[in-house]
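The following block contains the structure, expressed as structure tokens.
Note that one protein chain is taken out, while the other chains of the complex remain in position.
Read from first to last, the chains carry the letters A and B; within each, the first residue is number 1.
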Amino acid sequence: MNPIDDLERAIEAMLFASDEPLDARQIAGRLGDEKTPGEIRAIIQAIAARHAGSGIELVERGGHWHFQTPADLAHLLRRERDDPRKLSRAASEVLAIVAYHEPVSRAEIEAIRGVQTSKGTLDVLMEAEWIAPAGRREVPGRPLIYKTTDAFLQHFGLTSRKDLPGIEDLRAAGLLDPVDLAFEEAIGELDLVKDGEDA
Amino acid sequence: MNPIDDLERAIEAMLFASDEPLDARQIAGRLGDEKTPGEIRAIIQAIAARHAGSGIELVERGGHWHFQTPADLAHLLRRERDDPRKLSRAASEVLAIVAYHEPVSRAEIEAIRGVQTSKGTLDVLMEAEWIAPAGRREVPGRPLIYKTTDAFLQHFGLTSRKDLPGIEDLRAAGLLDPVDLAFEEAIGELDLVKDGEDA
Partner (left out) sequence: MEELPLDFEVAPTVERDDALQLSLESWEGPLDLLLTLARSQKVDLRQISILALVEQYLTFIAEMRAKLEVAADYLVMAAWLAYLKSALLLPKDPAEDPSPDELALRLQLRLQRLAAMREAAARLLARDRVGRDVFLRPKPEGLHDVKLRRWDASLYDLLSAYGQVKLRTEPVVHMVARRPVVTLDAALHHLQRLIGVKLDWAELSEFLPSDYQGPLRRSAIASSFVAALELARQGRVDLKQDGAFEPLYLKAASA
């Protein structure tokens, strides 16, 4: 490669270190006006050509020039990182209600949960792509209604909504036992063991 | 000129776009760890070589690389507003002592300078991010010790601490040894000479 002449180096460094894109006149001015803008432009073209196809490019915007990274490499400059988060209790409840009762409106969800549901909770579920709006209910106010998505089925390993356990299944699994009864049963078992030992 | 391969373009763009110097490991990480840091370093060297002699240079500072303008073009690029922090004499001496003696405690700095160092002097250097605490010396009082940073190497254009001007000569001359040690050695030599004379 031929050595780069001093003028070209100087212009290249100016363009690199400048806050703002520079035009040929500004560069000529900084160089003491020994060169015409036309001559400067020719050198800028040479610099741009030298960088063509590299990871740095010199581009013109309205007669002003600046260095930038090529657009096709933009993806390398942002790195996407997974940020796993556990779904909150409230969001889990809302999701379950949508799954068991879909399509449901927010008011219906609140009626079932017995507590107000923040907009953020639905947003989280939509961001996770587990629920999606499914039109509006034809009642006064025409509220949005929600349903679960294919991504929901996929994430929870369900073939279809019919795979969701029924209420009886939940009861059998102990998921519908009041907390205090379950506690007493656990205590009762302890007593039996003690009695056995005494005998 | 041969077309530049995609990996080289990618690394060049990263170095060009980064707002701080990058090391080979950071680059490898961003590229999904498909290349080893060693392979990355070889490519960085190739990029640096490609830019050699141009108006932009790729330089190594403490294992990290960044693009900058060549020093010989400073006169064209220096502007009135460019005003790198003016260091007081005390601050520049303290900085030199930390750099050449690191890690070093404040008491050790004071022993060399023969004067108390105000807290402000160390603060100025820490605010500039040129020095940083580096733990404590395991002696009575467990004083904080300081060392220089990568930002120090970057600002002063040093590839590594070995690049500190004259550090090898100073070391060889024993001028980085504490006075006590130098004293013992000097006395030892005197004694030897005396012994020789006596014999």
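Convention: a residue touches a chain if its C-beta (ideal position, glycine included) is under 8 Å from a C-beta of that chain, and two chains touch if they have at least 3 such contacts.
What you see is a predicted model; the values in this text were computed from it and never measured.
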Interface with the unshown chain - residue positions in chain B: 14, 16-19, 22, 30, 66-71, 74, 77-78, 82-84, 87, 89-90, 92-93, 95-97, 99-100, 112-116, 154-158, 164-167, 170, 173, 175-176, 179, 182-183, 186-187
Touching residues on chain A - with respect to the absent chain: 13, 16-19, 67-69, 77-87, 89, 91-93, 95-97, 99-100, 112-114, 124-125, 127-128, 130, 155-158, 165, 167, 170, 173, 175-176, 178, 180-181, 184, 188-189, 191-192, 195
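Just so it is clear, only the chains that are shown with their structure count from here on.
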Separation of chain A from chain B, taking each centre as the mean of its C-alpha atoms, in whole Å: 40
For the chain A and chain B complex, residues of the former touching the latter: 1, 3-4, 8-17, 30-31, 47, 50, 53-56, 67, 69-70, 73, 76-77, 79
